[in-house]
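Data first, discussion second: the structure below is written as structure tokens.
What you see is the complex with one protein chain gone and the rest in place.
For clarity, chains are labelled A and B in written order, and residue numbers in each chain start from 1.
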Amino acid sequence: MSKRTVNLLVPIIAVLLGLLAGAIIMLVSGYNPILGYSALLEGVIGNEYNIGETIRQATPLILAGLAVAFAFKTGLFNIGVEGQLIMGWFAAVWVGIAFDLPAGVHVIVAILAAAVAGALWAAIPGILKAKLRVHEVIVSIMLNYTALYVTNYLIRNVLTDNSDTTERIAETASLRSEFLSSFTDHSRFHWGIIVAILGAIIMWFILEKTKTGYELKAVGFNEEASRYAGMNVSKNIILSMVISGALAGLAGAMEGLGTYEFTSVKSGFTGIGFDGIAVALLGGNTAIGVILAGTLFGALKMGALNMPFEAGVPNELVDIVIALIIFFVASSYVIRVFLERKKRKGAK
Amino acid sequence: MSFVDILHIIIPSMIALAAPLIFTAIGGVFSERTGVVNIGLEGLMVFGAFTSIVFTLTFGDALGGLTPWLAIIAAMVVGMLFSLLHAVASITFRADQTVSGVALNFLAAGLCLFLVKLMYDKGQTDRISVRFNKTDIPILSDIPVIGDIFFSNVYVISYIAILVPFIVWYVLFKTPFGLRIRAVGEHPMAADTMGVNVSKIRYLGVVLSGAFAGIGGAIHAITVTNDFSHSTINGQGFMALAAMIFGKWHPLGALGAALFFGLAQSLSVVGGSLPFFSGIPKVYLDILPYVLTIIALAGFIGRADAPKASGKPYIKGNR
Partner (left out) sequence: MEYVIEMLDIRKEFPGIVANDNITLQVKKGEIHALLGENGAGKSTLMNVLFGLYQPEKGEIRVNGEKVHISNPNIANDLGIGMVHQHFMLVDPLTVTENIILGKEPTKFGKINLKEASKEVKKISDQYGLSVDPDAKIADISVGMQQRVEILKTLYRGANILIFDEPTAVLTPQEIKELISIMKKLIAEGKSIILITHKLKEIMEVCDRVTVIRKGQGIGTVNVAETNENELASLMVGREVVFKTEKKEGHPKQDVLKIENLVVKDARHVTAVNNLSLNVRAGEIVGIAGVDGNGQSELIEAITGLRKVESGTIRLNDKEITKFTPRKVTESGVAHIPQDRHKHGLVLDYSMSDNIVLQTYYKKPYSNYGVLNQKEIVKKAKKIIEEFDVRTPSESTLARALSGGNQQKAIIGREIDRNPDLLIAAQPTRGLDVGAIEFIHKRLIEQRDQGKAVLLVSFELDEIMNVSDRIAVMYEGQVVAVVNPKETTEQELGLLMAGSKRKEAGEVNNV
């Protein structure tokens, strides 16, 4: 069993263990796990609408996962994806409402605005870490809450006149497509999935093929050796967070320009940012892994919505399953040891 | 409004809001001093808040005035139980400690809300009717001026919160247990060669953090929000973490920092009614605690040094 196989098996086993635990929790709480999981499945692929919505759901999750994975690969923990995403969402909708640009151009500018907003928001913990050694985790978490309050305020006082919801963005800025929604029974499936896949390709290219990626990873692995080799450690830490934040901002653009076509005051976090952490972990921090894991999570989240209807199970069960999956992946050492033992027994 | 009147409004609120942070930050100190990073303090507070509210709603009528105190003990136990998950993952399974902590936070949010929906059929619990009573502290509340501001009409639990760091300071710096904790966090291999059981000390540190954070969450729920929903604990655990770092992992430092953050939160809650702040848009007060935390970390600490072995699993045989 090669290292590659083990690396692939670990997330799969973690998911299975998580689902198993979920089933046990359902049983203990008096629900029928088979009913519960079949409701879940129905909610994902039961009809064209569900499939369309699943892809739509997966799109921001993939981008959020890419954001976290990129940071992880370069030695940083970007737990601020949620805040960067909210800022990106706001920026995209603002461009969508406030400007009048030709079709095609408008949506691209809006998407770029989201990326820039996310990048700038992520630059703050990046700079603080690079220059002052402040741990990026706490700063990012504080900025998550700050982003929430600030965007709420701006929505009420700048984008609207004391209303909780903005108007719809211009059609020229939207990612929605008649074409796509027509063959998925009027779901909100939009072009954003292309952005997500492009994002994955770009991440892979930067990290594996460019000089910049070489530096970012080196700094993440061994700062001291990178300094010795003449690399600018500060610049690379900041760049890493900035690229990660840009990806997070794009995730927000997906919601603002595709899923909703507006933004509104939020009473709490969207959860996408935190799910992104799970997606990145499950995907082994690789581009293709994140696409797969993001799709899985999109499916889980989508299916979860069906569970209260068809099986009476609160949709939070899926959150519990996701949390347990993360535990299992993080503790993968144990799964690996188990696999090693099986390998040795097999050899004997 | 005179200065004393302003203090009258701010101080009690500051102390009450700081109490949960103090307990949780102390919990963080125990965990991190043994070398285990505990980002899951937020989740542990959620468990504590949930437990205390459910306990009060269930047993409030039967136990009367004693209920809040028992609820806190229940929260402590539940906090200890769930912190074991983090302990096992981080210490025995050598998981990435930050990731394990984040997973704990997800689990707390998911599980507690799931149970609320399961038990009460809605997304938010009822408000509790049995709470801590505000009292005047004997003797101290009779001191002119100061007595009125600091010691009248306050929660007893808040003052217990202020005393606890002093007790913890004594334990950490004057007892063998504390010495071993500090050794394990700085140089676990040295402690190991002296026959100190590194795993055991780390487990104790994490479980203690679960206990304290559970208490912190319970206090917050009982004294501040009076119910439990997805927004009961929103950032307090992280703020406590920041207080711990701000306080340089020292119990008394954490106390000071927690009081400072309590002040920031207090301003954000009551600031609107103060003459000085009434003209400022509410959003600035809302983000004040969070921005202050960032500024505090950046400005005052700079290169704060965590216990040297913090965040790294201890593996025997690693030279």
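Note that in this section contacts are C-beta pairs under 8 Å (C-beta built on N, C-alpha and C of every residue); 3 or more make two chains touch, one makes a residue touch a chain.
Quick caveat: nothing in here was measured; it's all calculated off a predicted structure.
> For the full complex, which residue in B:R182, B:R202 or B:H220 touches the chain that was left out?
The single option touching the absent chain is B:R182.
> Would you write out the residues of chain B that touch the absent chain, in ascending order?
Chain B touches the chain not shown through residues 174-176, 179-180, 182-183, 186-187, 189-196, 308, 316-317, 319.
> Quickly run down the residues of chain A that touch the omitted chain.
Touch set of chain A with respect to the missing chain: 209-212, 214, 217-218, 221-222, 224-230.
Heads up, the rule we're going with is that only the chains that are shown with their structure count from here on.
> Please name which positions on chain B make contact with chain A in the complex.
39, 85, 89, 93-96, 98-100, 102-107, 109-111, 113-114, 117-118, 230-231, 234-235, 238, 241-242, 245, 281-283, 286-287, 290-291, 293-294, 297-298, 301-303
> Which chain A residues qualify as touching chain B in the complex?
The touching residues are 25, 29, 77, 79, 124, 128, 132-135, 137-139, 141-143, 145-146, 149-150, 152-153, 157, 267-268, 274, 277-278, 281, 314, 316-320, 322-324, 326-327, 329-334.
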